[in-house]
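Here the complex is missing a single protein chain, while all its other protein chains stay put.
The block that comes next holds chain A.
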């Protein structure tokens, strides 16, 4: 039955080559923890992606309750945390996932660095990876404000002051992020929400796609 459906689609869309590109390849021995336990360091990238998927899913569920305005933001998070069934788990996964994704990404970066895997021909993939690192930091920074509690407000104040200290364009960055040159309030919250939920994830998806296409194209780096 499944084979027949596959054949029906394949006959029309020729999906076999796509399938081969994605899944039909050999995994070399030196990255396989089943053969060498120390090869678990090659799992960090995959685990980073795994948490990223969890972040996307839990974030989608959070937006079903979260209200991005200064009056209701904190109340909606409080309600989600204390009243909604499993709300505490969903928010907890998003909260801890945000930290774990940074940890795993950091370990993945160190693995690639210390195995010298960024060298020719993988320079571009390394740079895309550093871009993903930056986007993830941005997601962490913008997500921190959204519960609109005390630490969110005051940490964002400091963060925006730091952004404002960039020479020449600092003031523009500040107004772009905060929505105003002096006030950190309703505009800031909606902007951070938009950046956190739409802008940065869009950039992230593009960079992840580039990252994975390049891996499939070049294969994983050989043993040291």
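Here is the rule we use: a contact is a pair of C-beta atoms (placed from the backbone, for glycine too) under 8 Å apart; a residue touches a chain by one contact, two chains touch by 3 or more; residues count from 1.
The working rule: contacts and distances are computed from a predicted model.
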Identity of the absent chain, which is to be given by its UniProt protein name, from "Nucleoside-binding protein", "Cytochrome Cbb3", "ABC transporter permease" or "Succinate dehydrogenase iron-sulfur subunit": "Cytochrome Cbb3"
Those residues of chain A which, in the complete complex, touch the missing chain: 7, 10-11, 14, 16-17, 20-21, 23-30, 32-35, 40, 43, 46-47, 50-51, 54, 70, 74-75, 77-78, 81, 88-89, 91-100, 102, 109-110, 113-120, 122-123, 126-127, 130-131, 133-134, 137, 140-141, 144, 147-155, 157-159, 162, 165-167, 184, 219, 221-224
